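Written below as structure tokens is the structure these notes are about.
Here the complex is missing one protein chain, while the rest keep their positions.
Each chain gets a letter, A, B and C, in the order it is written, and its residues are counted from 1.
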Amino acid sequence: MNSYGTLFKISTFGESHGPAIGVIIDGCPAGLTIDEVFIQSELSRRKPGQSKITTQRKEDDTFKILSGVFEGQSTGAPIALVIENQDQRSKDYSHIQNTFRPSHADYTYETKYGVRDYRGGGRSSARETAARVAAGAIAKLLLKKSGIDINGFVSQVGDLKSPPYTQLDLSKTEDNIVRCPDSATAAKMIALIDQVRLDRDTIGGVVTCVIKNSPVGLGEPVFDKLHAELGKAMLSINAVKGFEYGSGFAGVALRGSQHNDEFVNEGGRIRTKTNYSGGIQGGISNGEDIYFNVAFKPVATIMQDQQSVDKEGNETTVSGKGRHDPCVVPRAVPIVEAMAALVLADFLLRSKVSQI
Amino acid sequence: MNSYGTLFKISTFGESHGPAIGVIIDGCPAGLTIDEVFIQSELSRRKPGQSKITTQRKEDDTFKILSGVFEGQSTGAPIALVIENQDQRSKDYSHIQNTFRPSHADYTYETKYGVRDYRGGGRSSARETAARVAAGAIAKLLLKKSGIDINGFVSQVGDLKSPPYTQLDLSKTEDNIVRCPDSATAAKMIALIDQVRLDRDTIGGVVTCVIKNSPVGLGEPVFDKLHAELGKAMLSINAVKGFEYGSGFAGVALRGSQHNDEFVNEGGRIRTKTNYSGGIQGGISNGEDIYFNVAFKPVATIMQDQQSVDKEGNETTVSGKGRHDPCVVPRAVPIVEAMAALVLADFLLRSKVSQI
Amino acid sequence: MNSYGTLFKISTFGESHGPAIGVIIDGCPAGLTIDEVFIQSELSRRKPGQSKITTQRKEDDTFKILSGVFEGQSTGAPIALVIENQDQRSKDYSHIQNTFRPSHADYTYETKYGVRDYRGGGRSSARETAARVAAGAIAKLLLKKSGIDINGFVSQVGDLKSPPYTQLDLSKTEDNIVRCPDSATAAKMIALIDQVRLDRDTIGGVVTCVIKNSPVGLGEPVFDKLHAELGKAMLSINAVKGFEYGSGFAGVALRGSQHNDEFVNEGGRIRTKTNYSGGIQGGISNGEDIYFNVAFKPVATIMQDQQSVDKEGNETTVSGKGRHDPCVVPRAVPIVEAMAALVLADFLLRSKVSQI
Partner (left out) sequence: MNSYGTLFKISTFGESHGPAIGVIIDGCPAGLTIDEVFIQSELSRRKPGQSKITTQRKEDDTFKILSGVFEGQSTGAPIALVIENQDQRSKDYSHIQNTFRPSHADYTYETKYGVRDYRGGGRSSARETAARVAAGAIAKLLLKKSGIDINGFVSQVGDLKSPPYTQLDLSKTEDNIVRCPDSATAAKMIALIDQVRLDRDTIGGVVTCVIKNSPVGLGEPVFDKLHAELGKAMLSINAVKGFEYGSGFAGVALRGSQHNDEFVNEGGRIRTKTNYSGGIQGGISNGEDIYFNVAFKPVATIMQDQQSVDKEGNETTVSGKGRHDPCVVPRAVPIVEAMAALVLADFLLRSKVSQI
């Protein structure tokens, strides 16, 4: 239920305003050097308060490893990692104790469970994704051993779109606060988000992710296709509304004769001339770049009054309070990367048993 | 690996040109009346050769239940269901024994497994989806007990799009061979597919699915969100390239103040004024219509010569042979519905243990 | 529910008197030569009617592979294997349609499911174990590649016990119909079973299993210890009442100074001087012989009248009918071996991902 993965498996726990959040990573092979500085750097890419276009909440998101690492190496035992909660202004949330915020999980949780930790959204808070980023950092360390490289970036905010990834220098993603490697588009995106923030409103965006140097053979046929798991992983991130890989929704309008990726022998290595397949054929990686888009809706918390109902069904008004992101995608980049890393790490291990 | 679901769980088996395909359904509660006529009618919606715009292969897709049903009722034991393969023209495939068809799974399977049943794509063939449709029919029988109703239809072929579902009469989906409930759009879609077929080419499309009368509370927080499972289920169908629910990719451009679904009390029932959420909030159904789009690429098998390589890496040409669909979406409608039914049935059972 | 295993996973289906029973093996690595003659020979060791001390029901238990094997080799796709039911004398069972046989599953199934396929016990019949034996045969083929050898034999019938396995020549197990490699004990066991049969009664027994040449490292810490999975696998076999490995229940009375297995260096290989541990330390194989005992109760079906109640709670009498085993252990030997093979095959695959 709160776990993801088959062989490289994570289980997260924790609420926004409880004592701590955390994750157990079960199935990390023994002998991996656990670089804590790297894990912290990934958490810092996700943390609130990192720039003017993110929420101004301050959370350091420092973590502590409780198990599974001995003298700097993974031992094969489960790695438990905890992040204590700080700066919890629980009183900010007393106004929603009995009221359901529009397009939040308040109403569905209340109905499903009959009890609800309303403080900051409780379990439904995006704070949970910090645990994923920490676990994803360890997955990245494992993938690096195989040369696999994961690159997320912001490709759209509102109507503003970056050029396709093949025309971008992905090493520039961290050069600006919106995490779009095209500096001209980035400047416009930042201006747009800033305007939205001043309007006490929010806006959506798209994160694109490109996985380079994947070996051939990751992914399982039928239900656990590589792109099906990537899709599930991305759709499990808060605020995600859509997933497409390779040609995606635009590929619908093409003809097979345009869309098929013909094979060529490129200096002894089998390659495809085009890559509408997005690096995945029949659910299994073919060695080309794996790329996909993840659509995020505008953040549901806005600094405006909205119509709602309370637990008794009385119509009421919810006022926006607290400190929230006007646009989620800049901070979503490391989350998308983390989930992609978890999917790939799992399939990398699963691929060890495909043949006798 | 070849299983889907947690409590209502299916495991499929079988290759395109082996003796049979089939499925085990494990976890169907006891006491469900198994309507075999209904199962057959669902299989017939998917079967090849049903109209001029589908493949002309003839497969009756008659099934046999081997277990789990006694005197017309499910017993709680696994329901095994087998469909024998017929009309197997395996010789049609000898040309691809050593050659990889572009945008098919030939190359990735060969590399992953070192051995490949090349006849008709073997395990990677869309024939496997017949087993899903049969299992999905049983899931639908279970859902009907709770009033849940699943409606798929073709909303796009190439560039041709139907109006939004809220403007359509979904009871008309089966009135035409392309399964678009808007007759004017349907006529254009049929003409387009017919033209593509004459061009010895293929084209993509979109299937939209609308789930009505879902109770509040289906879906699990965090990783197994309702839309995340729906996404995985749809992306696991052959040729699918994208999934979006509710506002989807278009929602990216909206502002939170436009996109949020405000709550109202409608005669004692809590409803939302709009439904950008697609019936799902925080990963859990809220009682509104659940709706989503599934993008299908143009079928990879075209009746044209294409460049490729063989197992030894020699460049060669693959010629289109056999009898294939010019557009997959008309036959994909029951597959999308079946996977949706499997997801919903699973969550319906899982929801029984949310509260003490 | 009806599945066993993590990476080498089986799912069985079928009732005693339905059309067929069968199994899907999901996760068998590609490239394994599937020796159908061997599979049949294993099924024949389990089949009814093989000697005077087993049931006289005749079932050939011939199987058919429906998928997952191409040109004699596993392809990595699920292997579906079906055994049609024959010689079904369903009328033998009309007397238990409304009555619960003592120490059978009739009452618990009826209460749990509200519906029951009473013919021959339906899903609760030991006929289901034929599917396990077939799957176990494929597991054995995989294990043979690693040199692992599984040897079951009958070590006890009633009060008659064979000497410890270390004093036996296990190659002689198939030399007699009771499958005890000690010919003197075997003769007594056969005489005892024959007498019990004439008494229209049944008797219990013990199957001992010895696994030789296991590599070090099979089994997972904590919950999935090698002996815990072996225990579950054995206890899942019909009529099993107990499981012990290594010193087992007798080890309770020893002192640590007697029981501990001291390590020695035997020509460069780390060995233990004794093997009270049964080849497993901390849940993981240590390279010594793995051995365990499995206790089977006397078969519940006896040819005598017994007191019982019917579905309405009326007290009544159940008469023994049909053709049944007076003692189950001779035919249980291949079942115990099959389950052991499935456990080992699963852990063998799982061990591939212990280290980076």
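The rule is short, and it goes like this: contacts are C-beta pairs under 8 Å (C-beta built on N, C-alpha and C of every residue); 3 or more make two chains touch, one makes a residue touch a chain.
Not measured: the values here are computed from a predicted model.
*Asks:* For a quick check of understanding: of C:151, C:173 or C:285, which residue touches the chain that isn't displayed?
*Replies:* In the full complex, the listed residue that touches the missing chain is C:285.
*Asks:* In the full complex, which of C:64, C:144 or C:297 touches the chain missing from this view?
*Replies:* Answering carefully, the residue with contact to the hidden chain is C:297.
*Asks:* Looking at the whole complex, which of C:49, C:204 or C:322 touches the chain that is not displayed?
*Replies:* Checking each option in C:49, C:204 or C:322, the one touching the absent chain turns out to be C:204.
*Asks:* Extract the touching residues of subunit C with respect to the undisplayed chain.
*Replies:* Counting over the whole complex, subunit C touches the hidden chain at residues 1-4, 12, 100, 102-105, 107-109, 111-114, 123-124, 128, 156, 158-159, 196, 199, 201-206, 216-217, 219-225, 227-229, 231-236, 241-249, 251-265, 268, 270, 272-273, 276-278, 281-286, 293, 295-302, 304, 306-309, 313-315, 351, 354-355.
*Asks:* For subunit B, which residues reach the chain that was dropped from this view?
*Replies:* Residues of subunit B in contact with the hidden chain: 7, 27, 29-32, 76-77, 142, 145, 221, 349, 352-356.
*Asks:* Residue by residue, what part of subunit A touches the chain that was omitted?
*Replies:* Residues touching the hidden chain, for subunit A, are 1-3, 9, 11-15, 18-22, 24, 26-27, 30-31, 64-68, 70, 73-80, 82, 112-117, 122-123.
The working rule: only the chains that are shown with their structure count from here on.
*Asks:* Using mean CA coordinates as chain centres, what's the gap between subunit A and subunit C in Å?
*Replies:* Centre separation, subunit A to subunit C: 46 Å.
*Asks:* Between subunit B and subunit C, what's the gap in Å when you average each chain's C-alpha atoms?
*Replies:* From the centre of subunit B to the centre of subunit C is 39 Å.
*Asks:* For subunit B, jot down the residues that touch at least 2 other chains.
*Replies:* Correct list: 1-3, 12, 112-114, 123.
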